[in-house]
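Okay, so here's the structure we're looking at.
Of the protein chains in this complex, all but one are displayed in their positions.
Labels for the chains are A and B, by order of writing; each one numbers its residues from 1.
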Amino acid sequence: MRKRNSKQISATLATATCALLGGTMPVPVQAQEEDTWDFNTSLLYYGEDDDRVEDISLNVIATRNYIDDRFLTLGLSIDSLTGATPSGAITQNVPQTFTRPSGSSTYTVPANALPLDDTFLDTRVALSANWQQPLARLYELNIGASASIEYDYIHFGVNAKLSRDFNNRNTTVSAGLALATDQIKPEGGVPLPLSPMLDVGNVSNRGGDESKEVVDVVFGVTQVVSRNLLMQLNYSFSDSSGYLTDPYRIVSVVDGVSGDTVPRTPTPGLAGPSHIFLFESRPDSRTKHSLYGQAKYYMDGKVLDTSYRYMTDDWDIDSHTIDVRLRWPIGATSYLEPHLRFYSQTHAEFYVTSLVDGAVLPVYASNDYRLGDFDALTAGLKFGWKTGGGNDMSIRLEAYQQRGSIPAGQLIGNQVGLVSYPDLDAIIAQFSYRFGK
Amino acid sequence: MGSPCELLCEEESEGGARTIAMLVADEAWRVEDKFSRYLSGNIVGQINTAAGAPVEVDSETARLIEFSQQLHTMSDGRFDITSGVLRQAWTFDGSDRVPNANIVSDILANVGWHNVDWDGAAIRLPAGMEIDFGGVGKEYAVDRAAGLVRERHESPCLVNFGGDLAVTEPPASRPAWQIGIESLQGESEGPERVINLATGALATSGDARRFLQKDGVRFGHIIDPTTGWPVKDAPRSVTVAADTCVQAGMLSTLAMLKGADAEDFLADQGVDFWCLR
Partner (left out) sequence: MKKGIVIAVLAVVSGCSTMGVEAWDRDILAKDEMQLTSDPLEAAVDDHIYFSKEASSGGRGFGGGGCGCN
């Protein structure tokens, strides 16, 4: 009944208007909402102390807003990585020589210096696409794909997310699934796990390429708590399987009493490692669970953004992340945003500082510092402003530091005082420009 | 008109543009002088001060009254030109001064088109009642002005009286006129949407600045004449595209009066619309 009355209004209204205006009615209306583009671009510099990693990247996200709440988002990221990263070998008070992953040459690290490997300097290009649209009155669908390529790694992924609103659109529940398949093609081929680093030209312990599959599932609830407060709670599950090892990282083999890395002599006529190093080995599966909560609170023009994430996995790693940002408006067109992030993780169960010569080899072993015990702190400041043309610019500067410790009982003999967790100090600097058409 | 009025005109000569501008301005002033409730000597003033006596009206006024009567029927009483007296109870200044319910119901006794005597030539209001063409006057003036321009000139023009607008022709320099709908955050945030209008009209009903807020409840400025109170759950802003500004204006007003059902109502009409909540 209601529908029929509503339908008749248009025609009756047209007739009434015709009578009111007299004369001829104008031609029928042609109105079309304009599709718009929104571009979010940034230039990023990331640099670590002590000749470690440096990265410069250019990032662009372009969003096309179609009418009826549909969006196409395209992302492009180009990274240029230089510098070096700890290889996993421990510091010694004598120089150490290592064969490069390509197997074609060696490099030497001075005494008392942390061994760094610069092999993975690289350029990476990443692309992503996402389509978002309403499905029915309270439903929204997101589907996307991603791909990235660097000279020793290729990634492909697809993802989908379905959301539904409840409670007068105050509550949103969503479920998402992402699948990825990655190809690992290290220079020189994938080394046999826990096999020794060999002389130049000897690739007898090298294989071909490997792959890895990742399944991610996310369940989330977003809730409007009040006019000023929005909160979100997510549970994520991630399962990786396949080749999860770092093909370039090694572990030093040491004497069980002195703790010194066992020396070796290369085959006569060849160059090669000066000591015994084994390629690391990680399990071929990893299951992670995360719980993430976020709150955004508006107070008189200022916005406080706080979040907490807890992660636990079957490699025995637990982590906590607390992130706090406060957006502080300055005048009508700029703002200052201080940022503090605290992160803490416990080491993987197969994380070892070194392996004892002659002892039974564990199945898995790695001295990748990123699997160790450490706390990390990020402190930064962002300043943003609206340009004359109504677009957004911002710059941010952040300091990131990691401070870790070697788990009790892992240091042997002379390692005490010589070997420590490779603390990290880095600077993050970013300029970003957001504009639309 | 109570709001800034502008004319956008694609015309070769400045003289030609001035001629059209004066045509539009003259028509706007004519309609305002004739139908504004703020001027005591005009036809509306005579009708409102007749104290129960019938007043004969000219053909243009008769057409406006006929239109208002048809809208009253079409909208089940929600559009009612006798509801202007309710402004004595309600002042939408963003404060929390919500009137006493008794005051509102007292004034409501003087509202109701069914009490009016209209025979097609003369109108008689009971004492204490008033008519107010504010709900349709601006849109009517826009359509009148656009019609005159179309009749006498060929230049593509856009007539905009405070956000209620109509175009005479698509512009010559590009496919359509570009009109931005202001976002709820105001002008500095940029338009919420941009609409390409080649032909037709747009009208917007909105309460961004005119509202009352008390005890956490926000009252929009569109009063339901059947209750005397503002409509609950109305959108903050409704923009409708239609063939004429009068149609667009009536649909946006009726949508606001539908409150939470605004979007469903407009979807049923088959018109393009934009609701901001």
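To be clear about the criterion, a contact is a pair of C-beta atoms (placed from the backbone, for glycine too) under 8 Å apart; a residue touches a chain by one contact, two chains touch by 3 or more.
Here the structure is a predicted model, which means the values were calculated and not measured.
Chemist: Which listed residue, A:72, A:141, A:162 or A:224, touches the chain dropped from view?
Modeler: Checking each option in A:72, A:141, A:162 or A:224, the one touching the absent chain turns out to be A:224.
Chemist: For the chain that's not shown, point to the residue among A:66, A:107, A:131 or A:343 touching it.
Modeler: A:343
Chemist: Looking beyond the chains shown, say which of A:376, A:406 or A:419 touches the absent one.
Modeler: Considering the complete complex, A:376 is the one touching the chain left out.
Chemist: In the whole complex, not just what's shown, which of A:24, A:80, A:171 or A:211 touches the removed chain?
Modeler: Answer from the full complex: A:171 touches the omitted chain.
Chemist: What residue numbers in chain A mark contact with the hidden partner chain?
Modeler: Touching the chain left out of view, chain A contributes residues 40-42, 44, 46, 57, 59, 61, 75, 77, 120, 122, 124, 126, 146-148, 150, 152-153, 155, 157, 159, 166-171, 173, 176, 178, 180, 182, 184, 214, 216, 218-219, 221-228, 230, 232-236, 238, 246, 288-292, 294, 296, 298, 303, 305, 307, 309, 311-313, 315, 317, 319, 321, 327, 335, 343, 345, 348, 370-371, 376, 396, 400, 402, 424, 426, 428, 430, 432, 434.
FYI, only the chains that are shown with their structure count from here on.
Chemist: Which of the residues in chain A come into contact with chain B in the complex?
Modeler: 3, 6-10, 12-14, 16-17, 19-23, 25-34, 36, 332-333, 390, 436
Chemist: Residue numbers of chain B touching chain A in their complex, please.
Modeler: 63-64, 66-67, 70-71, 74-75, 140, 143-144, 146-147, 150-151, 166, 168, 170, 176, 178, 188, 190, 193-202, 241-244, 246-247, 250-251, 254, 265, 268-272, 274
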